[in-house]
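First the structure, which I've put down as structure tokens, then a few questions once you've had a look.
Every protein chain but one is kept in place in this view of the complex.
Think of it as A, B and C in the order they're written, each chain with its own count starting at 1.
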Amino acid sequence: MGYDVKIERNLLHALFDLKGSVEDVSSYLKEHIGSIPVEPNSYVTYGNLRVLYLGINHWILLAPIDEEQKLLELLKPEFCPASISIVLISDTLKFFRINGANADDIMAVASPLNLNADAFTNNSATFSEVFGLKALIMRHGDGYQFGIDQSFGDMISDYLDLTMAR
Amino acid sequence: MLLINCPFCKERNETEFVYGGPVGVDRPDPNAVADQEWVDFLTLVPNPTGPVFEKWWHARGCGEWFVICRDTVTHEILESPDEKS
Amino acid sequence: MQNYSFFSLARNALSSHKNWQAAWRSPPLKEEYDVIIIGAGGHGLATAYYLAKEFGITNVAVLERGWLGGGNVARNTVTVRSNYLRDQSIPFYVKSVSLYEGLTKELNFNMMHSKRTMVDVVHNYPKMRDLRRRQLTMDIYNSTYEQITVEKVRQLIPALTGGGPGSRLPIIGGMVHKDAGVNRHDAVAWGYARAADSLGVEMHQKTGVTALLRASNGDIQGVETNKGVVKAKKVVVAVSGHTTTLTETAGLKLPLRTMNLTAFVSEPIKPIVDVIVNCSDLGFYFSQSDKGELVIGGAPDSAQSFRRDIKQHVFEDTVGAMLELFPSFKKLKLLRQWGGHLDITPDASPIMDETSVPGLYVTAGWWGGYKAIPAGGLTMAHHVAKNMPHPLMEAFTCNRFKNLDYILETGTTTAR
Partner (left out) sequence: MKNHRRLESGGRVDRSKRLNFSFNGRQYYGFEGDTLASALIANGVKVIARSFKYHRPRGIIGSGIEDPASLVELLDENASGNNLATTVILKDGLKAKSINCWPSVNFDFGSIIQYFPKLVPAGFYYKTFMWPNWHLFEPSIRKAAGLANAPQVPPKKGHFESRNAHTDVLVIGSGPAGLAASLTVAKTGVKVFLVDQNSEPGGNLLSSKLFINKQPAIAWVDDMVSELAKMDNVTHMQNSTAWAYREHNLIIVNEREVDNSSIIERSWRVRAKKVVIATGAIERALVFANNDRPGVMLASAVQTFVNRYAVKVGDNLVFFTNNDSVYSYIDDLENAGINILAIIDSRKKIPDQCLSRAKKIKVMANSILKNVNGYKQVRSINVQSLDTGKFETISCDLVAHSGGWNPAVHLHSQSRGSLKFNEKIAAFVPNKSIQNSINIGACNGTFALAEIFKETNQLMSKLSGEVKSESREDNFEVDEQHYSIEPLWSTDLSDEKEKAFFDIQNDVTYDDIQLALLEGYSNVEHVKRYTTGGMGFDQGKTGNINIIGAIAEQQGVGLDSVGTTTFRSPFTPVSFGSINGVRQGSVVLPFRHTPVTKWNLEKGAFMYEAGARWRRPGYFPKKEEGFQEAVNRECETVRYGVGVYDGSPLGKFELKGKDVGVFLDLIYTNIMSSLKPGAGRYGLMLSDDGLIFDDGVAFRIDENRWFISTSSGHSDAINQHMKKVLTFDRPDWDVKITNTTNQWNNATICGPLARQLLEKLSTNIDIDNEAFPFMTFREGMVAEIPARVIRVSFTGELSFEINVAPRNMLKLWEKIIEVGNEFKILPVGSEASHVLRVEKGFLSLGHEVDGTVDAYDLGMGWLMSKKKIDYIGKRSVNLRRGEKSKGRRELVGLLPHNPNEAIPEGAPITPKGKKVGTEGFTTACVWSVVNKRWVGLGLIEDGHSRHGEEACIRMKDRIIRAEITKPIFHDPDGKLLRS
């Protein structure tokens, strides 16, 4: 008897890493996208685009991969002021989606993060651990998605197969 | 396995962190100190049976370096940095 | 000293074992001794014994805060070996191993020293190169290390069924260290204590030293204990883990940090592994005791600690590593686990020296110091008695850090 989950593997998103003071980044983003989230480890949504607040002076902009070029042109990483840093990092993370009745079971095996509903809400996003590796975790549908360093993608795939209990 | 209070992410499992050693004296100006003082800076660290200030890096989290005060006997964390954002 | 032998056992059996003498006396604490040794652990007791035996200094008190033999000598994984890397270290450990081999007879106390060889299981080529460097350097000092094939590894350890060609980290070969052995740790403490006692050394348990006392000229002049002040012109600190706690009472700072290292045993099972297995690439080592328990160790905890405790993630890493090579142990059960704290220097090699406080000696920074007990005790006693370091301990001074001269020993703990 295995766990009842559907797993999508190795997905790519358009990702931009943003660093700088809250003032600098919020004014730059306000101009191009919208206001930034206030709560640590949460995100705000603009259409199909999310701004994730993931660390002190650190944000990630996440969008479908086919928006990448458009965002590059919009954000102009090479030309933004010295006080902020914008780096395209889409390839850095491979995303895995886990949905279904037992998604919580899989995540309980994978991550020590407190994923209870009151501790990890629908607009939570955070770097934590998945199978001992740094991972960007969010809720997705009735389950979760997490991004992992690209080079570890095959390993995470193996780990998920082992965890599925089949 | 400690539960460490990160200034940004709040309480997280110790496995997300990397230990960075106890907080000793500040790095002296290498051109202004005597040999002995420089060596002491490098080799002598606080080693109390009780509270010690120490550095931790939230390697598998937000990436912040910060200082907590932890009791080396009970492992209780006595002080954590204020929440920053 | 009452002789222990089969005949004495048989003779005492006739009197229903009512005539055995106490292994050591409990004399009253005197006001002054020639030498005070703080800590009735392995190193403290061995130092006391050799002071009396080799150098005729018998007016010695060993002061112990808790119970005799209760330090790390009560908590280690009893591996005795000499496969070190550096010229400074190898001859010291070779000496220690040879002293261990004669200890049962010397002390008339069966340590059950079992020279059962250690097998290093090797998974990568850089490691093999490092071990080959050891092998050829060790040969200079008559310590043996031989490279063996994967097939030979499996022949020596039939239960090792993991680590095959398709595994995550296939085994590429091994190294055999025939000098390595295991023995009974409590017997080492008790044997030294009994022999030292018979030569006149006094053991004082539940006698905690609270401070080191210095004379106005700065020399050491004794210690303050929970039972009052005791004087001595020479004081040896042998209190792994708590070294700085004590030396700082004399205003002496030492480059030591205290950390926690853990070990665990399995349920007792019929003999299944006859050698000491060490696998630093995965991160575990074990041997099987004569009681049938597997005695298993892994990596230390990262942070400073005086709490003898288990870090669950460090423990799980060790278990996972062991199961990778010994998958049949999955249904084997953990019976008992424990921690011990020890202090570590910046280069992870020990300090054995007279300190900058005249008359105050320390033996500290032992990171896997069980194997060093006989040689550590002998050389420390030599230093105390002759006011000059023993040639085998010359490198392990406090002063080496003044010039940042490190003696870096990788793999100072058996794993990692």
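Everything below uses one rule, namely that a residue touches a chain if its C-beta (ideal position, glycine included) is under 8 Å from a C-beta of that chain, and two chains touch if they have at least 3 such contacts.
As the structure is a computational prediction, the values presented were derived from the model and not from experiment.
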Which displayed chains the hidden chain touches across the whole complex: A, B, C
Of C:V62, C:L160, C:A187 or C:V362, the residue in touch with the unshown chain: C:A187
Residue touching the undisplayed chain, where the options are C:A195, C:V209 or C:L282: C:L282
Residue among C:S114, C:Q221 or C:T345 touching the omitted chain: C:S114
Hidden partner chain, residues of chain C it touches: 4-6, 8-10, 13-14, 16-18, 20-26, 66-70, 74, 87, 104-105, 108-115, 123-126, 129-130, 132-137, 139-140, 159, 167-169, 184, 186-187, 190-191, 205, 266-272, 282, 288-293, 307, 309-312, 315-316, 319-324, 327-338, 346, 403-406, 408
Missing-partner contacts on chain A, residue numbers: 1-3, 12, 17, 19-20, 57, 78, 82-85, 87-93, 105, 108-109, 111-116, 119, 131-133, 149-155, 158-159, 162-163, 165-166
For chain B, the residues touching the chain missing from this view: 1-3, 13, 18, 20, 27, 29-31, 35, 38-39, 42, 55, 57, 59, 63-66, 74-75
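Here, only the chains that are shown with their structure count from here on.
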Distance from chain C to chain A - Cα centre to Cα centre, in angstrom: 49
Sequence positions of chain B contacting 2 or more other chains: 15
Residues of chain A that touch chain B when the two form their complex: 22, 38, 40-41, 53-56, 58, 112-113, 126-129, 132-135
Interface residues, chain B side, partner chain C - complex: 1, 14-15, 18-19, 22, 35-36, 39-40, 42-45, 47-49, 52, 54, 70, 72-75
List of chain C residues in touch with chain B within their complex: 242, 244-245, 253-258, 302-307, 309, 311-313, 343, 346, 401-402, 404
